[in-house]
Structure formats: C-alpha cells, structure tokens
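Only one protein chain is missing from this complex, and each of the others stays in its spot.
Labels run A and B following the written order; every chain starts at residue 1.
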Amino acid sequence: MESYKKVIDLLNVLREKNPLVHHITNYVTVNDCANITLAIGASPVMADDIKEVRDMVSLASSLVINIGTLNERTVESMIEAGKRANKLNIPVILDPVGAGATSYRTETAKRIMDEVKLAVIRGNISEIKTLYGINTQTKGVDASESFSSDINELKKEKHMAMNFAKELNTVVAITGAVDIITDGNTVYSVKNGHPIMSKVTGTGCMCTSLIGSYIGAGKDNITAALAGVVSMGIAGEIAYEKLAENHSGTGSLRINIIDAIYNLSEDDISRRSKIDED
Amino acid sequence: MESYKKVIDLLNVLREKNPLVHHITNYVTVNDCANITLAIGASPVMADDIKEVRDMVSLASSLVINIGTLNERTVESMIEAGKRANKLNIPVILDPVGAGATSYRTETAKRIMDEVKLAVIRGNISEIKTLYGINTQTKGVDASESFSSDINELKKEKHMAMNFAKELNTVVAITGAVDIITDGNTVYSVKNGHPIMSKVTGTGCMCTSLIGSYIGAGKDNITAALAGVVSMGIAGEIAYEKLAENHSGTGSLRINIIDAIYNLSEDDISRRSKIDED
Partner (left out) sequence: MESYKKVIDLLNVLREKNPLVHHITNYVTVNDCANITLAIGASPVMADDIKEVRDMVSLASSLVINIGTLNERTVESMIEAGKRANKLNIPVILDPVGAGATSYRTETAKRIMDEVKLAVIRGNISEIKTLYGINTQTKGVDASESFSSDINELKKEKHMAMNFAKELNTVVAITGAVDIITDGNTVYSVKNGHPIMSKVTGTGCMCTSLIGSYIGAGKDNITAALAGVVSMGIAGEIAYEKLAENHSGTGSLRINIIDAIYNLSEDDISRRSKIDED
C-alpha cells in the first residue's frame, strides 16, 4: 500500500476510536497540544501529579512525555507514568525538548530513555543527536541546528536515525526541512511543511501530540509517527497559504494550524503528502 | 421577571462593577479563563502560592477553584483560599475537572466540598454524579458521559441535581446537551450551545470563570450560575456560526468564543436564550 494511504486509513481509525492521550507536558504549549489533539479527533488529558499519573495513564490509549518545562516534581511523574504505561502495554512517546541545551535536560531525557520503553522519540536534529551521543549545540528549545538539505548530510542523518532506532528498538522521528521517520528498517522522508512554522512556538510539541493521537488509535508505531509528521506538515502548508492570502501573521498561523488539522481530509493527504520510502 | 431578563440585568451590573475574580486553576486553559473573564467585563487574577492566596482572595469579589491540573502544592492553596473566602463571605465556585477519572481527583474534590462552603459547583454529568456518590466512568477530563436528551433520563438527573444542591446547600450546574442549574428549589434547563464546543479544550473551565464573574457582580448565586451557563452557550452558538461562515475550524472557534463574550449584547441574550424554569 502506498504510504499516504496508510496515513489516511489511520486517520479514519483515529476519528472512529477517539483515543485518550495522557500528556505530561510543558506549560508553554499545553493548550495548543490539547486543542490539536481534539482537532485531529482524539481526547487529551493533562495530569502530572505523582499521586494520580498511574491511575490516569491506565485509562489512556497512549502517553506523551514532553520535557519542555521539566522540573524535579514532574520528572518523577513522567517516570512513574511511563513505567506504568509499559506494564499496561500503552505506547509512550517522548519529546526531548531542549535536550543538549542544559545537562539537566540531556540527563533527564536519557534517564527516561533508560527507565521507560519508548514507542516513538520525536525531536529536532540537535535533540536527537544529543540523545544519540553526538556532541551538538542547541540554542534554546525552539531553535535548532537547521536540517541540512544537502544530500550527503541527509544520508548521514538517516543512517544515524536508523542506528538509533535499532539500538533502542523504537521509532525515531526527526523533524526539520526534511523529516526522517524510521524504525531501523523502513525509513520515510517527508518534505511537507513550511519554514514559517518555526516562528510559532509549539509546532514540534503539537506534532508529538498528533503522533500520540495516531498511536493511540492503531499502535502501528511507525505509521503513527509518519501520520503525525505528515499531518503537521500539511497543516503548516495550509495555514501558511491562508496567512499569505489574508496578509496576517504568526498569531493567525497558530490558529490556522489547528483549523487545518480539524478539517484535514483524505483529499488533503492524498494531494499534498510528499513521502519517500527508502 | 423572565429568566433571560435577570441574566441581562446581571450582565449590566457586572460590566459596571468590574469584579475581581481570583482563580486557582489549571495551566491548560488558564489563559482562556483570564481572557474570557476580561471579555465579559470582570478582572481576573491568578495566584496559587500558599504564601499569598489568603491576601489575594481578600481583594477579590469571588474565588474560582478549578482542579484541572491539581497537585499537592496547589490543593493546599485551594483549601486555604477557600476557607479565607468563606470567612470574608466571598463566594467560592468549584470546577471539579476530571472527578471520577482518578481517585486523587475525586478525593480532592470531596475534600474541598467538605472543608469549603461552595456557592456553586459546575461540572459535567459524570463529575457531578461522582461527587454525589454515584459510580460513573469518566474518560479523562474533557470528555464526559454524554448528557442524555432522553426525557426520563433528564428527569432523573434534575432530581439528582436538586438533591445534591439541597444536601450541600449550594447551586449545582451541570453542563451538557441540556444544562441543568438548580439551588434545590428552582431548576433551570438551558438548551443553548453547540456540540462542537466539546472539540475545544476549556469551554467548561471558561463557563466556570463566567459564573465566577457574574457571582462577583451580584452574589445571587443561582442567577449567576444561570447567566454564566447561558452566556457560554450563546457565545458557542455565535462562534460556531462564524466558523461555518468562514469555513474555519476549532482553532478559530476558541477565538470566536472570546469575541462573542466581549460583544455579548442584551439583544443576543433576549433573542437566543433558551431557558426553561421548572
């Protein structure tokens, strides 16, 4: 089956199943994460107290861990919820926001990787390189080493992602100018999206929430990661076109992204998706 | 006086008085709660540290307690602020977000009900049933057992709400396809709103903030609860109509709701409100 058709199928399952996605996430983009989860057709729940995360995750179809504004209290909750999810066979998605920027972030992300079995890790190239053990420089949490469109560089990065996915027995999704999604065997490259998306905070976090929504629907981890990345990219394109048409700006772009996800159609996916499979 | 006229009168008082509404609330929808409080004509203040909640609530006209992202630290602040408000005769509104989903939420909501005298409790049907002691299943914090439009079911639920209100000597507001607002004697049913509102996070929280705004203006608890519920329902209808006209989505819906509350007119209320009094 062609890749974009798998995305369409999973979107239909998602909208039918309306999976509950438990998030332990940051307070910067949490509202956007909740609203994009609702827009795609899933249900979000945000709960981070150690006293309830085990109970909450057991009701959920997936768990999203996002370390964007981590602190000592919530890190313990992330680990607890993650372990519980593992026991119950509920897939866990990690967004290692800002790994590489501070040693606390890097170490926390690595600790989560050690203690929790992850279904998907989604990050930008510097975050993923950091976790894989390549020294890199992260400039804060929103900015990132720009993803090279140079063919050789891209090849190297695919190679790294595949090795990382194999070692951890997980799916690795790197988002940038070209997105890479791999489980160590299959590798997808996606060329959807628009550079202006980096001018809105949370497009990465929202992408992770979409992956959490798709994985909660089907549990085919690589298709879920692909679907989340492609959906976000297409929504960004539609949102930018509306911005350009209305001469608006990045405040509107953020709203347009949620609107585009809410209205995401089979036709949008089949006409717009730019997926290559190696 | 007809019910909708009471709502109009209270809206006018609110806009004249500009009451300060102290919120101890969740970090998911807090920005929307603040902006809708401003939009209706009140002033929000969000403060949750135990060191200042007593001082802050004493400046306020009402206190909104929302347990959406409760934690050990903020629960103590909720109780402290609530007790202080009781002493000063400042009305307290509880939004028991997700009660029933985890025992921590259920117990915390019940603890607040035990230790703080509440002017209004606003929740969906599963949250209210949970607090009343009927076993129910909550799917996360945003979703809820859908409110039956079956006449017999609705009758039973009104009965439950009245008993609950009498027992606690409070106003109970249950929001859903049909909203029920009762102080144990009078019962209002409201049929405003649109199903799409459940596709935006925080419409429940915002409704509670509106009740807090109205109650800060007048302190007639049942009219304030009615006014909050009706205002939110009407805003949802107007917001949906604009969405449909512009072929936008739920990102825009959220903005449209705040816009509609800002522009809420006597005419909107008299033409649109669908209130039945038993």
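Side notes on the structure shown:
Basically, a contact is a pair of C-beta atoms (placed from the backbone, for glycine too) under 8 Å apart; a residue touches a chain by one contact, two chains touch by 3 or more.
Everything numeric here is computed off the predicted structure, so don't read it as measured data.
For the chain missing from the display, the contacting residue among B:D49, B:E115, B:D150 or B:E167 is B:D49, taking the whole complex into account. One of B:R73, B:K87 or B:K156 touches the chain omitted from the figure, and that residue is B:R73.
Only one residue from B:V7, B:A39 or B:V230 touches the chain missing from this view: B:A39.
The omitted chain makes contact with subunit B at the following residues, 18, 20, 22, 27, 30-31, 34-35, 38-39, 43-49, 51-52, 55-56, 59-60, 73, 254-263. Within subunit A, the residues in touch with the undisplayed chain are 26-29, 31-32, 68-72, 98, 101-105, 139-143, 199-202, 247-252, 254-255.
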